[in-house]
Structure formats: structure tokens, C-alpha cells
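What follows is part of the complex, with its chains left where they were.
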């Protein structure tokens, strides 16, 4: 295995990342054809369920690492995630003023949809099991997010109805440095983990990539529980 | 709230328990119409993913309780679950000799299906969060199981092709006492938990009941990951 861990994960995750970028949810966000309710579902599930669980998973990993630099990287990301949650909760209120159809506020009161609930449970389960498993589960959410946000910014129709939200959803240029710190940590784990830990980290990364796809697919379909 | 916690949970869970008993998976197990592959999917997902996670969730809860009697109840259930896992893994090998269609052994090598993966993550997430949340998430799996096994035994067609498996899947009479210990613990929590903890316990119980339905529904459909 000559490549660093981040390179191996990048290669492993690329096909699914492309599938997510091309998912009708993001296509519709770029060209304005996405139903407003789908975007509200997405923003609310993100702000009220996904980001809170993501921040807590990062905090658990900060507690598990023995490396003080890694602990600081993860704790800062936890703070950033919990702050982003606040911003996104304000965001969906602003969106609602514009996008909510008269009388339909069900997106506000629904619980975590099945896909989001599974993903948030996975964040907690993995980061309660070991540092390596936690990092594998947590990496796609922030890593894919930046790449998707870049792709949206580049490919969206600036005249379409969601142009302002495409801008608002981008985490900003500072986020590249945050992510670089996370990926350095990932590479460090690639050097220090046992073979078994690495296999579990890579397995969780692959699962989390699937859950990333599931999250946007659920938003498009405004997924609800079957029973 | 005059009723004990177990009574409140029994009432809350009853409609979904009935729905599970009447699910085509169990109807087909009773009358022999269930495809063999669905039973193999069920047994393998149970032995290799659900029961291992259930035992570990119980072990986490044993570690969290401050009550020594409760700790012993939970640790013994963890042992029982891990032993049942061994038995079930032998069981699906026996089943396979009978039920596996020539050449189709895909049920053996598939990962946890999306429904099972979500449920097992939920066991770990809830029991890593607090005792009350863990107990809420863990209760339906054993409580519903006994009631479903009783129902299967009572209503199945003794001449139908799965009659022996209906017997084999029943946890036995000793299990009633195990469960009584668990339910006593639940009632004790009902007396000692804060209002917030109780709400989370009851919320997790309701979610776990949904996941119980999802587990058998996934087995019937031999659910696979969409991406």
C-alpha cells in the first residue's frame, strides 16, 4: 500500500461522490427544479439531527485520541459543527419564508427520517467503539461536503431560484484548512493503526459514503417511516 | 401516570407488535409459504449482526447501571445473547442444507442489510448515551421476540415446512424469567428516572419497535443497499 490513507480513501470514495454530485437533489438545486419542500427537509434534517450528531461524534473522537494535536483538531471541528448547526437552523427559517408552501410545515415537526436516524446512530456507534472506527464514519460528511459545495458553486445556474442557497451552503475557504487538519489526522492513523483497525476504518468510510447518498436521496423523497 | 413503565410501554408497543406478528414474513413462516432465502437472510442477519450488537448493547448497559442487581441481570442477558448467537449461526448452517437453492449462497456473504445496520447502530448509539436510552432501545428486541415466538408456536401449521424452525426459534420457558428480570429493571427505571430520561427511553422504545418491523420486512425482501 504505497499511497497514504487519504489517497486510498479518496480513490475508494470517488465513484459514490460522483453519484452524489449527480443525484437529482443536487441537480435540482443547481438548476432550480428541486421542490422547495425537499430543500427544507434537507436543511431541517441537517440542522436538527445530522449536524448535532456529527458534532457529538467528533467530540467522542477528541476524547479517544491520545494525540493532543489530533484532540484539538477534532474538538475545534466539533465546535465548528455545533456553530454551523445554529446557522443552518436560522437558515431554514429564512428558507421557509420563501419556500414553504402555504400550510405545509410538516418538515418542521417530523422526527429524524429513517435514513438520517440510521446515519446519526452510526456516527455515535462508530465513535463509541474506537477512534479509528469513528474517524472512518465521520470523514465523508465533511470531506464530501466541501467537494459537493465546490461543485455546486461551479456548476449551478446563477440565475436559478436556489443560487443564494448554493452560496449560503458553502462552508467557506477557511474550511479547506480545517479539512486539511482532519486529513492529516487520517494519514497519521493510516501510519499507526493495526491492520484490523484500518480495515474497520475503511469499511466505515464506505458505509458513511453510502449514508451520504442516502441523506440526499431521503431529502428528495421527503422520506418517512414505513410504520 | 398510574401505570408502571412496563405497562405504559406494553400499551404503546401493542399496535406495532400486532403488525409484526401479522407481517407476511411470519405469516409465511407459520404456513410454510415463506421463501427459504428469506428465512436464511433472517437467520444470518440475526446471528451475525443483530445478536452480536444486542449482546454488546446489553453489556454497555450493565456497565452504566449503578444498581448491582440490574448489572447482573444485564450481564447475564449479554451472555445469553452471545450464546444464542452461536446457536443461531449453527442453525443457519442446518437451515441451509435444507433451504438453500442450488448455487445461491449470497445470504452468507452479504454485509448487514441497511435495516439491520441501522438497528445495530441504534443499539450501540443508545447504550453509549445513557442507561435509560439504552434500555429503551434494547427492550423490544427481547420482549417482542418472546411474544412473537409464542404466537408462532400457537398459530403455526404443524404440518407446514417450517414447523421445526418455529420450535427451534422459540427461546424456551426459562426465557420468561430472564425477561421478567429485565422488565423489573424497566419498572425500577420508571420510578427513578427524570422526566427527560423517561421521554428519551419511551422514544427509543418506539423507534426500536419500528426497527423490529423493519428487520423482518428486510428479511422478506432480502433488502440490499441502494448504492
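Letters A and B mark the chains in the order given here, with residues in each chain numbered from 1 onward.
In this text, contacts are C-beta pairs under 8 Å (C-beta built on N, C-alpha and C of every residue); 3 or more make two chains touch, one makes a residue touch a chain.
Everything numeric in this text was worked out from a predicted model, so none of it was measured.
Of the full homomeric complex, 2 copies appear; what's the total?
4
Operating definition for what follows: only the chains that are shown with their structure count from here on.
Go ahead and align chain A to its copy chain B using Cα positions, then give the rotation in degrees, nearest 5.
180
Measure off the straight-line distance from the CA centroid of chain A to the CA centroid of chain B, and report it in whole Å.
30
Could you pull out which chain A residues touch chain B in their complex?
16, 19, 114, 117-118, 120-126, 128-129, 207, 210, 213-214, 217, 225-227
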